[in-house]
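A protein chain is absent from this complex, but the other protein chains hold their places.
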C-alpha cells in the first residue's frame, strides 16, 4: 500500500510518519508540502536522518491519484479548500484538521473564523470517532478525523449519555493539554521561557472544539444541550486529561456506570477502563493510541467525575487517523498501533 | 521584632525565610526543627550560604516565649499537638498547616486521617483569609492560615456568593497545582521522571481542602451546599489555577459581577481583577502574594467561569501568613511582600 | 524464545519490556523481582494495564533455567552476587548494571563502594559494546552491558583514537544526562521541585564510569591515559549528550576524521554521523537505539570537539542489551529496535 502525507512537516504529520513506519501494510510513504518542496525531510528534522532523507514533494492531483490513502495534517482552513482540487474517487482522504468536522458550515465559519469547505464535501465526510461511527467509517472515502479534546471527552462521556445514566443538562468539561497541540509554529504562547513553569487557561468559552463535541453528542445520543468546556495549556509536550462533571440520573450506582463502559468498549483494544483508582495520569498512555478512563461518583454530592487521558498526537490525531485507515482498508485494528506506552 | 519558624526546612519554611528577609520590621529569624537540631541551615540548603549559616535550633517552650511571632510550617498532624506544649500568651502563633482550620474536629479526623488538635485550641484559632476575616485577624493570637487551594478558590468566588449574584447550588471547582504543594519529602508522586511530562488527577473527591472551602463559604456567606472540587498535579514548581463553574442568578450581567469584585477588593493591594481577557496564567503571579482573577459569563449557556491564579507558596502559604502577621502587628500590609512577579 | 527480566520494576526493566514487546522472536517475557513477588506488574505501573497484568515472580534457579535469555536490571551490587546463585550454562545472562564491567575487581570496590562479583564470573563476562567487541559478544554467555555515559563517550571517540588521529593525552569529556539515569527510587536529587529548572554537576571526578571508559579505551586501542570526565544532571527524562575535547595529531583534517567514522561504522545501523552541523540535540534520538555523532575541528585552536547523543535508557541500557541478545542469538541486528525517534 502507498500512503501520502500532506503537511508532513507539522506535528500531526511527524507522528503519522513515526507510527506508519511500523505499519505492516505500508510499503511507501510519500511526503508532501506546499511550501518546502525539494527540501530533504531529514534536513529539516534531523531525528529522521537515514530514515527519511527523501525530498518533500509538491502536491499535485496526479501524485495523489496514485495513492491508496492520503492523510492531511494541515492547519485549519487549508484542507477544506485543497481536497476539492486534488480529489479523486479511488484515494481515501483522511483529514486531521477541523475543516470537515462541522456539518453546519456557518458554524464552522463562526468558530474557526475561516472560510468553510464546500457543503458537498462536508456532507460526504464521515466523522471518524472510532468505536462510535464504525459502520459509516468502514464505508467512508473521506474521513473527518476527530479533534484531540473531543476524542478524550466523547469517549469518556458518550457511553453514559447514550445509556441514559447521566443527564444531558449542565455538562461541564475541564480539559488540560500539553503544548504539542499548538503545532510546530513558534509563538509567544508556546515560547519555552513563558510556557514552562506555567499553566494557562485560554480561549475561555470560545474553543472551536465546543461545537464539535456538541454535534457528536447529538449524533450519537440523539439529543444535546449546550456544554461548558474549558481548555488549559500545561507545560508538557504530549497528553490531554479531561475532567468532566456530570449529574447521574436518580438511583444510578457506580457499578452501573462501569458496566456501561464495559458494554460499549468490550472489544475495543484501545479503551482501558481503570476502576476504583484515585489517580490517573497522562503519561500512562504516552506515545500510544490508548484512552484510559476512570470515574468517581461522589457520595457527598451525588455528582459524577469522569476522567480520561489520551496522547493528543496519537489517539487525538495520528493514531486515530491510522485506526480509521485500518477500518476502511480492512486491516487488523491495531496494525501500526501496538506501541507500549512511554511512561518515562 | 523577633520571629521564629518551626519546620524551617520545609518548603513553607523556606519561603517564609525568603520573604521575611526583606521585611523591614524583622530583625531576627530563628529557625527551629524537631529532627535536624544543630545542623547548619545552609549546609542543608546551599542557596542560603552566607545568608543563613546558623544552626537549626531545638524547639523549647522557653525559646518560643522570647519570640513576637512564630510560624509553624510543619506537615499536618504536628502543630495541633505541638502548640499546646509550647504555648504562651505573648507570642503570636501562625500555623500554615491544616491542623487548626476545621472547627469541627471530627471533620478534621475524617478528612486528614490524623488526631485532631484540642477543641479549645481550634476554637481560639482565627481563619486567616485576608480580605474576609480582617477584624478577627487583627485581634487574633493564633491564626489558622488558609490552605493553598482554598485561598485561590475562596478569593475568587466569595464576592459573588456573598452578594447573591451566583447560586450556592452545584458549584464545581477544578484546580491545578504545581508540585511544590506536595512538600520537600521525595515520593513516587513527585519523582522527576514520573512527574514531568505528566498531568495527574489525584484524591478524586477526597481532598482535605474540600471541608475547608465549604466551612469558609458558610462562614462568609451564611450558607453552603456541598461542592465538587478536583485537584490535578501539573509539572511546574509553583502556581495554582482554579477554574470554578457557577450558575448566575437570573438577569445578572458580567458587568455586575465585575462590580462585585471591585466593591469587595477596592483597597486590597494583592487582588488584581483582570477583565475581558481570554488568557490567565500562573506565571503572572509567580513569587508574589498576588491573586489575579478573571471571569467569563458564557452567553451560550449562561454559566459563569471564574478563574484565579496564585503562587501556592506565597499567597497560598507563606505570603498570606506574613500578611496576617502584618495585620496583627499593625505593619503596612505589603511589608515584606513587595516583590515583582518572576514572570520568567 | 522465552526471556526473563530480573529487576523488572526498575527503569532499565521497564524499557526492556517496552522494546522486547515489539521483538519478533520473543514469545514470552517473564518478570522477576526480589521484593514485590505476587504483585501485578500493571498494578504497580498502570501504563501496562491490559499488556502486563501478570504477577511479578520470585527469582529461582529453576525458573531461570527455563529461559533462553535473562536480563538483569538490578542496581549495582546485586547481580554480581546473584548470578552465581542462579547460574546455568544454557541461559544467556545480560547484566545492565556495572557489576561485571571492571576486570579489576579492586577497582570495582574502590569506585562503587560495594562488594565485587567473583573474579571468575567477571573473567567470563564479555563487555558488550556493540560495534567494538562483536566477535566476543557473539560467543558470549554472560554480557556486561556497557554503562550509559561510556556508551556515548566510547562510540564517539574510539574510532579516532584507534586510528591514531587524536592523542590519548589530555582527553576531557563533559557529559550531561537526563534524570532517568538515576533510576526509579525517589531521592532529594531527583525530587521534581529541586530538579526541574536546575542543572547540577555531581560526583566531580568521582563517577564510577571513569574506570569503565579507561578500561575500554585500553581494550580497543591498546593504550590509555587517565581521562577527565564530568557528569551533569539536566532537567529532562531521557538523553545523554557527551562533549569530548581532544587534541588531533599534527596535520589531521576534519575530512580524515569523518572518514574514520565512516570506515568503522559503515555497516552499523544505529550510528549516524552528522557532518558539518552547528547543533546536535538529545531529542533527535529519543526512544531509540541511535547514537548520533558530529565533530568540529576548531581552526583557531586546532582542538577537536566531538559530540554524541544517545537515549540513556535505550542505546545506553536496554536497547544495547537487546542488540547484544540479537548478536548472540543470530537475529537481525535491528530486531525489536526499529522505533522512529520520538522527537516530540
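Labels A, B and C are assigned to the chains in the order they are written; within every chain, residues are numbered from 1.
By our rule, a residue touches a chain if its C-beta (ideal position, glycine included) is under 8 Å from a C-beta of that chain, and two chains touch if they have at least 3 such contacts.
Computed from a predicted model, the values in this text were never measured in an experiment.
J.: Counting contacts across the entire complex, name the shown chains the missing chain touches.
T.: A, B, C
J.: Out of C:82, C:227 or C:325, point to the residue that touches the absent chain in the complete complex.
T.: C:227
J.: Would you mind spotting which of A:190, A:221, A:256 or A:334 touches the chain that isn't drawn?
T.: For the chain that is not drawn, the touching residue is A:190.
J.: Taking the entire complex into account, which one of B:211, B:287 or B:319 touches the absent chain?
T.: The single option touching the absent chain is B:287.
J.: May I ask which residue of C:237, C:252 or C:273 touches the chain that does not appear here?
T.: From the options C:237, C:252 or C:273, the contact with the absent chain belongs to C:237.
J.: Among the options A:67, A:117, A:130 or A:179, which residue touches the chain absent from this view?
T.: Of these options, the touching residue for the absent chain is A:179.
J.: State which residues belonging to chain A touch the missing partner chain.
T.: Its contact residues with the unshown chain are 11, 179-180, 182, 184, 186-188, 190-197, 235-237.
J.: Across the whole complex, list the residues on chain B that are touched by the chain not included here.
T.: 11, 14, 17-18, 21-22, 45-51, 180, 197, 237-238, 272, 274, 277, 280-281, 283-287, 292, 313, 338-344
J.: Provide the residue numbers of chain C that touch the chain removed from this figure.
T.: 170, 172, 174, 176, 178, 193-194, 196-206, 226-228, 230, 232, 234-239, 241, 243, 245, 278-283, 286, 294, 296, 298, 300-301, 303, 305, 307, 343-344
Going forward, only the chains that are shown with their structure count from here on.
J.: Can you identify the chain nearest the overall CA centroid, using each chain's own CA centroid?
T.: It is chain A that sits nearest the middle.
J.: Please name the chain that ends up farthest from chain B once chain centres are defined by their CA atoms averaged.
T.: Of all the other chains, the one whose centre lies farthest from chain B is C.
J.: Quick one: chain A and chain C, Cα centre-to-centre, how many Å?
T.: Each chain's C-alpha centroid was found; their separation is 36 Å.
J.: Cα centroid separation between chain B and chain C, in whole Å?
T.: 46
J.: Taking each chain's centre as the mean position of its Cα atoms, how many Å separate chain A from chain B?
T.: From the centre of chain A to the centre of chain B is 38 Å.
J.: So which bits of chain C are touching at least two other chains?
T.: In chain C, residues 11, 180, 197, 237 touch at least two other chains, as defined above.
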